[in-house]
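All protein chains of the complex are present and in place, except for one that has been dropped.
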């Protein structure tokens, strides 16, 4: 099966970037199968993502990395290059609600994700059976209200031991400590069960019901130290009416949450999400 | 053409309401062409809306009103009865953005609204030509920043002179004084250009752009004294991405705004919206 | 926990039906928690669904059935009355695509369905592990191309042995013989992977890709002898573009299919779907 080199770039916008990068790749005989770029005129910043057929270019990813480095320096690029054979390792963290986990496990086994779930960490033991049936390790780390720091040290050790490239909070319902947020900055994805910035914080569906909104939503975003305020990757909504109880909203919400989280994670794993400040460029 | 009597009821929930009301109508030979009801189990309140073929019942709307009054008292009803031949009179208030007004004028002439636009009030003179071409009176009432009270007194006189049943703020961009909000409580409909409660206040599309949301929205709601906090009638959204500038958001927003306002107004004019506290029951 | 009696009625439209039925229920002290009705003016037919708090009415479902029968005769009703404690038994039939089955199993275990999955029948053995892990029996009935009749006799025996109230074709990919369609008329639900009536028949996503449509869809419908032509319960769509391959359409389609099937089945199990000719009334 074909594999690809994915080049992702963010740099100050100026003339000739595309010519320089595409010229470099063409010069090495590279065949570009997918190309996306975006100029943020307001911020004066340029973003690009190239998918290059690996066999078309006579170099390993390491060699290509070295060869491209001078170009990157020339344009002051933040950049990454990845061989798609090196699949990202994903750790999923859950609490008691299983819908997002069930959905991600299905998508992983169906080959929809460009990465591998390698383990699950939870503050409850409820989903051990499900996870182990999928052949995955399950780490139960209770998080006592009175002292969370020891628990999160253990969580961090597990995440590290799993060699996680990406951590997914699939309705984990605990606030990560700043240390973890920083260490895995840009690599922790959360699903918030509201249409942010509406109804940040706890029990958003009950807040939504109390306000009488006609649409509820969910938001997939990167986790930062400020609660529910990180860069948004994806959002979607579901229509509700006066007929619906808070419990109905929770039920509809589950469907939106899992769809939004799956899209956000998929794009992240395919290197389609570029963070800039508190916003994202998503080459979906 | 057939006309109808519309009976709209809100009352404490208890057994036998439907039987009593439908029995009353059947007892008078009434033919119900559309019936909706809702029990809010949490609030213990019952809502209903009946559309009765007028010719099927041998009474004028006044006679029916008198005949039904004892039933209403028995169940402690808030209620209204309307003959659809008596079409509600709508005053539209606008500022400089014409999209909602153009849309409402089209729908009115196309027969989509169960009421009549009878006049337009604006703090600018820009849309006089359009409005007068439709054969409608246009009242230009500038609202100076330093003293708005005299202006709003004039606005109120115009609204009164138009014998308005309903006032639509079709991007009016001015905050109505409490006196007007109270006097026309439950009869002033606003379109807010955000997915409330997100981005209340000014320049919501710019707020949305700054936050990097992936969906923008609009909200049709009744105006109350608290800004952007009245009962929500209808909401909808439009998908956006990193490609879109604040100007794009404004443009997409216009389409959402006019669609949401048109639906909200249509339902209001068809007596499909029942207010309860800060929420609505919408028998759409 | 509360249980309910659900009364579902379809009859020729005439005055006084609601009064008669609601009067009957009120006369027995019944508390109606949800009521829906619809007059099809074109067809001259009336549809209603009442949800009655069982404890509010001093009768068993059998007694209530007997008591209501004269009313039903008077109005020439097609009707059904069900105690929600008697949960419908659902048999799911699958082929090799697991997404709908995984989704239904999750929803069943999460308590989203007003019925119980009691067994799975498949023409392949692939999903035995998943099904048995959920504690459910799995019946593998290969359907050889050359002689399907013996296979379908076995299928029918299994469905019968499961005492199925409802059969769900969750991407079963085989055409049911007329005998089964008739025997379980109005109780076999299929998910078709296109926005019917577009792209009936085989490989609809490839048909859609070839036609260059910008939206793909899925349709949940009752199975009748005519392929893909039965009464439609629910439909939904997903936006696609020139970027997407037939494989992408298949992947997007899976999400639409499972959502649409889940909604359709849920409504069916809650007695919210009334069939009339080749159309449905859905009191969602």
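Per-chain residue numbering starts at 1, and chain names A, B and C are given in the order in which the chains are listed.
Keep this in mind: a residue touches a chain if its C-beta (ideal position, glycine included) is under 8 Å from a C-beta of that chain, and two chains touch if they have at least 3 such contacts.
This structure is a prediction, so every number in the text was calculated from the model and none was measured.
**Student:** Which listed residue, B:11, B:102 or B:136, touches the chain dropped from view?
**Tutor:** B:102
**Student:** From the list C:38, C:251 or C:268, pick the residue that touches the absent chain.
**Tutor:** Per the contact definition at the top, the residue touching the missing chain is C:38.
**Student:** Can you name the residues of chain A that touch the chain not displayed here?
**Tutor:** 15-16, 18-20, 22-23, 25-27, 29-35, 37, 39, 41, 56
**Student:** Residue by residue, what part of chain B touches the chain that was omitted?
**Tutor:** Residues 98-99, 102-103, 106, 110, 112, 133, 251, 254-255, 259 of chain B touch the chain that is not shown.
**Student:** Please output the residues of chain C touching the missing chain, sorted low to high.
**Tutor:** Residues touching the hidden chain, for chain C, are 38, 40-42, 195-199, 211-215, 217, 231-237, 241-243, 245, 278-282, 284.
Note that only the chains that are shown with their structure count from here on.
**Student:** If more than half of the interface residue numbers appear on both sides, call it same; otherwise different. Which is it for chain A and chain C?
**Tutor:** Mostly the same residues form this interface, as more than half of the numbers used are common to both chains.
**Student:** What chain lies farthest away from chain A once each centre is taken as the mean of the Cα atoms?
**Tutor:** It is B whose centre lies farthest from that of chain A.
**Student:** Distance from the CA centroid of chain A to that of chain C, rounded to the nearest Å?
**Tutor:** From the centre of chain A to the centre of chain C is 36 Å.
**Student:** Show the residues in chain A shared as contacts by 2 or more other chains, in ascending order.
**Tutor:** Answer for chain A, listing residues that touch two or more other chains: there are none.
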